[in-house]
Structure formats: structure tokens, C-alpha cells
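If you scroll down you'll find the structure; I have some questions about it.
One chain of protein is taken out of this complex; the other chains stay put.
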């Protein structure tokens, strides 16, 4: 019995020739292409920590969280202005107003901004306000959006789909690359599998990190917030991701003083926990440098 | 440990009040809303069989397959003009030209057309040529597209995402309904799970059919071609789907005389097999009528 | 990156040479080896329906259900005397006393008995009372038990593990066959995957039925009760399984007059529903015979 539609990692040189390590020998066996976003460098040794609220909710909330990220020595700010929600009756994000709040937070902290775009017709608008465009898990195979974002001339954060194989993920990245934009950072965020929902929101799949690195030269980071869905797991998951070779983290942080977040409250950590994670990321990097000099 | 983002069927009245059976008592416990497409009626007792090629490839191929569907007594024609492919370097469909070929096939056979649209900016164009707009699995949570398709005034075929829960699927349908369009037909097409790829492309999940029917009044059909990925499984899967209560089928058919299909060749059946499936669908319906009269 | 432990259907001639269709050409492309249990023949055209309570609970309950199975024209009786339960503090079955009750039910109805054995040291005892020994899902890879059961000289019903691949399942059957016992019937009973628990207990995987038949000559049946976990789904799942080529069914039936069952109450059907399923199985078989004569 022959089965339609089978793609394996052996097919990657054909599926994504622009991004496959095998078809781009200039990157050798383990060199990563550095992606720069407003001075922040993904894949250049030191892990990058992106942090911020699930959704932008108000000027006060956004600035409070941005200050917390700044104090924690985070590298970039995240925050959703356009929110993909399971129900159309749930809070959909503040849209244009949210983008504006993100930009003001950037002005006050200097931290570059990444935010999700979900509509081809809004790519240009979002690109004016954001330093990096995020493609969310639900849109990982929205090929029209991938191409449009590829043309926008901004670095792209491409989250893995909830059930995307490695090949489907890298194939999606190739749609961006095909538009001449190789400034792509991949982001693992947990997958759907039988235990998802029993004790965590998704199953954090760290095995995919070295598999990504073996098959492409793009940097890859981890979102421990969605991958666990449990605030108390975010710090250990962050450390684990870095030890597994992740080039960075994207974390949901809340300022619980300005109110309980309107989405993902149970997976949001506070600024102090973030500070410990950032400190770990830095010391982890220093340990690696020391180890390398020892060799 | 509390987990973010948990939604269960108990939440459906809140997630999709326009579509939930519980919030729409006029449909009672088991009545289905009939969705009509060019004279074809989904959910009205007799199962609907949609058939056609994976992708439209040429006038000759499209007409040959359309004639085969007509001979087999199929109800509607399918065919992809815009094809979502894992790699951007694979055949992406014939686009506008493919739509035109579909329309001509309709003119010659009278069979209504369903075809996939993947880009919000092409919804209007596709809606001019198609009788029903298909949202593919990869775009099930492309909410901008769902809303745009909802506004287009054409019936919509919403395929289940490869890892979509029941709640995520009905939530996606609610985005269409929110635009005032309740002419939605759901389509199960196989899910990702551990055995997918070992002996079949996906895992056909028929349990979801009665679960859909218990929770919404929308009709639901099954795509046995993608759910199995194996041509010899399509006929038994079709019969099984109908016995499990599916309101219809969407099947990939090829005319192997005009050449091997450019995609999904191993899951495409020929016109004779299709004819047997249609005949089964009709006799299945008659049996049900006899059984009901006996009660 | 090379991965340890990969087995695919191409390896089956090596994994299970005693059972692989390819290494046993006497069975051709589609002939099934008939397994006989007390006059009941699995794989001989007419589907076999096994039915009975989840657990044997009392003489009254067992006889009431056995009579219902007899009235419904079922072929064999099931009933658990030794019950594998997630918690050791849950009801573990009546053991030896349950075996005795099963045997008495057999005496009164003439229906052959299948019951689960979980302990190598009890195989001989259970084999004295049962006509067919069942290996449950949890013990599918309990190789010591498989070998012991293989030596017991009774036909074996081997349920698929909750996450067993086709290859692991047939490899397990080979452990029985290696002891000289080819009287094995396989039983699909639902697998673990992301939606399990949302609207059904497991995911009924019917695609595996033709895959089993393509790779071995053993008969294969379906347990729609565990695969769905929902009483109202059992009848449609049964019909679907037969249409997909299953050689039979194993169904949990309760006699709700003698009390709510102590396990699996929500997936147990009554005798009337069972009678409709048996009637469908018979008419399904007659239809197939008519179709074959028409060819």
C-alpha cells in the first residue's frame, strides 16, 4: 500500500533549498545565520530573551510590563495587538491602538518589538510599528501571509504549528525565504499529543531543537509559556530549552498589580521570575564560553 | 497547577453561540440545518458526494474527471486551483486559469463547484467562479480568511485542522457565522497522531462525527482521501463514514488515462470505484428510510 | 542524525515471518486464516459478534446479560473475571468466582466464552474455563504472558495496545505464534491521540483494519465500546467497522435492570441495541455475498 504525501527530512534539500543546511554548505555543519533585530542578535551565542504580555491591554499595563522586562534585562518586547482566539466572541486584541502602545513602550525602553500579524492586508501597517513580525502557530501554513511577510522587509518570527512536522515547519519558512527574506527565527511552542491538557497545555518538544539545527542554519528559540501553560513550569522549561541548545526564549510576563491578564493568565510569570531566567541565560552563555576555551 | 487555555465541549454555548445546538433549541436534539449549493442539499437525508481531482491541471483532465463524476452520479465537483503545498517549489495550482477550467466543467456537466481559497484578497475572485468556497485544513484558524469568506455570501466547506479539537473547529466555524453566513458544511479529513505515516497518511477520526452532531446543527461530511492517503482504503472509509452518520463525502478522483496526477496520486480513485461509492450512499440512504418506516 | 529502533511495515517479513502475508504466500493477497472457537468461525465471511458485560459481577447479572446476548443472536460471550484497573483500589474483578459464573453462562446459552488473563501463573486456570483467552491492551507487550498463552492451546484474542504501531502489534502476535499457536484474532480498540477524552474515550482507528489485512492473514475485529467510550456511538461505530472490513465486533453490554455496571457504565449498550447491530452484521454479510455474485 503506497501512501500519498510522505515527506521526510531526507527531502529537505528539495523542499527548502534556500534554507536547508545541506544545500547551503557555506554554513558548514553547525554555523547559525545571525538574525539582527534592532541591535539584538539571534544565533550569535548569547541567548535572546523576548518577554511581554500575552495581549496589549492598556498604556499602563504595557508600560508596567515593559519596565519589568527592562529591569529584568530582557532583550525584546512582545505583546499581541491582534489576537487569534478560539472564539470570535473573545477579546480579539486592541488592534491599531495596541500597536501604538507597543511603539510607545519601545520609545520609553529602547527594547525592539515583536508582534503577531494575522492578515495579509495588515502586514504593511504592523511592519510600520514592529521591529519583527510574528507568524503565530495557527497561521504557520497560511502561505499567502508567509509570502506577504517575506516581502515586508522585516525579520520574521515563525512559530511552529501545533501539529507541524519538522518538514512542514521548514517548508513554511521557505515561503518567507522565497521572497528574498532570510531573516527568519523559528520558535518551538509545544505540540498537541495525548497528554496535552492533563498536566500542561501542550507537550514541549525540545528534541526538535537539535533537529532544526541539523537541517537548517536559521536560529531557533522556544516559547515556554504556551508549551507548558503553567506559570510555575516556565522557569524550568526556559532553563531546559537553553541547555538543549535553544538560541533564545519568548516568555509571557504579566504585571499583576495592574490587573489579571485578559488571556493566558495562568501561564504568565512576573518580573522577578523573568529576571532569574535572564540571569540564567547569561550565566549559561558564560559557562559555554568557558567550556569552549577549556577545549 | 492551573493550566491556561482549556476549553471543553461544555464551553461551546459560549464559544459558538450562533452554532451551538444548546443555544439554538429550534434544532432540537438531532435536526440538521440544510445547506444548499446549486440544488445540492447537505444535511437533508441523502448523502452528498463531492468528487474531482486534487488539482486542476488542464482542460482535458478536468473535463475527463468531471465526466467520470457525472457518470458515477456524483453530486458536486471539487478541484484545486490554488493548492497549499508544503514546499513553495512544488506545483501551486493553476490559479485563475484553473478556476476557469472548473467553471467550464460546471457548464458542461451542471455539477456545482467547490474549490479552495487561501488568500483573503482572492475571495471575491474565487467566489465568482465557485458555488462553494473551501477553507483547507491548514487555514482552519486563519481567522481573517474565515471572516472574509463569511462575508462572500457563498456556502462554505470548512475542513478540520490536522490537530484541531472539536472546540477549535466549531470556534472557527463561528468566525464565518459571525458574518451572517450560516451556510457552513464541516469536513473531517484525518488527524495527526502517532501512527500517521506508518500505514495511512492520517488517522481517520470518525468518532468526531456524532460529537459534531451532538454539539451543532451544521452538516458534517468526511474526506476519506486525505484521511487515508491510500487509494484502496477510500471505498471502505467512505462506507464507514456514511454508517457513522456522515452527511456526505469529498473524494479525490483521477482520470489515469490523461496522466498521473501531479499531487496525491496514491490516494486518488478512478471513476468506477466512485460509482460504487455513490451507489452505496444511495442504497444506504434507502435502507435508513426503510428502517425509519419500520419504527 | 540516525535514529535507533525504527521498524516499518517493510520489516514485517523479518519481524513476524510466521504471520506476515508476504512470507506465507499460501494465503495469497487477501485470504484470511479462519480461527475457530467452539463452532464460531472468525474470518470466514460472516462477521462474529462477541458481547457481554465489562466485568462479571454476579450470577444474576451474568445470566441476564448472557440471555440478552443470546436473544440478540450474538455469537460469543465476553466478561472480565480479572480486570486491569488504573488503580489497585478499584474493583479488580471476581477472579475464580467470575470464571465460574462465565462457565455457567456458557452452559445455559451454549455461547463460547472469551475472557482476559493477565498473569502467566493463571493462564492454565483461565484456559480451563474459557474457550478463548484475551490479552488486553495493557499487556499487549507482556511477552512472558504472550508466550504462556501461546502454549495454552486455546485461541487468543490479542487487543492492540493503546499506542501500538502496526508493527509492534504484529510483533506481539508473533510471540504467540512462536509457541505453535496460530489461532490468533487481532482486535483494534482505539488509540491515544490528542482528541482522546474531549468527545470520546479513544480515537477509533479503522485505517488499521485494511493495513492489518494487507500485512497478515490473521482475522481482525473491532471493539467499538472502548474505542468510543460513549454508548450512543457504539452502534454507528460497529457498522462503520464492518464496512471497513472488520471480521467482527466485541461489544460491552449491560443489563441495566440488574443494576448499573461497576465499570464502563457509560459505554455499555443494552440488548436491543445489540440486536440491531447483530442484524446489521448479518445483512451486511448478505449484501457482500450478493455483490460478489453480481461480479
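Letters A, B and C mark the chains in the order given here, with residues in each chain numbered from 1 onward.
Basically, a contact is a pair of C-beta atoms (placed from the backbone, for glycine too) under 8 Å apart; a residue touches a chain by one contact, two chains touch by 3 or more.
Everything numeric in this text was worked out from a predicted model, so none of it was measured.
Asks: For the chain that is not shown, enumerate the shown chains it touches in the whole assembly.
Replies: Per the touch rule above, the missing chain touches A, B, C.
Asks: Could you tell me which of C:38, C:84 or C:259 touches the chain that is not displayed?
Replies: Considering the complete complex, C:84 is the one touching the chain left out.
Asks: Considering the complete complex, identify which of A:76, A:237 or A:274 is in touch with the unshown chain.
Replies: If we include the chain that is not displayed, A:237 is the one touching it.
Asks: For the full complex, which residue in A:5, A:38, A:95 or A:210 touches the chain that was left out?
Replies: A:210
Asks: Even though one chain is hidden, which residues of chain B still touch it in the full complex?
Replies: Looking at chain B, the ones touching the missing chain are residues 1, 163, 192-194, 196-197, 210-211, 214.
Asks: List every residue of chain C that touches the chain not included in the displayed model.
Replies: 1-7, 14-17, 84-89, 118-121, 138-139, 141-145, 147, 161-163, 167-168, 171, 174-175, 178, 192, 197, 199-201, 229-230, 232-233, 264-267
Asks: Residue-wise, where is chain A in contact with the chain that is not depicted?
Replies: Here the touching residues of chain A are 8-9, 163, 165-167, 191-195, 198-200, 203-211, 214-215, 227-228, 230, 232-233, 236-237, 239-245.
Methods note: only the chains that are shown with their structure count from here on.
Asks: Chain B-chain C contact: same residues or different, taking over half shared as same?
Replies: Chain B vs chain C: same; shared/all numbers exceeds half.
Asks: Measuring centre to centre with C-alpha atoms, which chain is farthest from chain C?
Replies: Chain A.
Asks: Any idea how many Å lie between the Cα centroids of chain A and chain C?
Replies: 46
Asks: Would you kindly tell me how far, in whole Å, the mean C-alpha position of chain C lies from that of chain B?
Replies: 33
Asks: Identify all positions of chain C at which a residue touches two or more other chains, and write them in rising order.
Replies: Chain C, residues with two or more chain partners: 163, 192-194, 210-211, 214.
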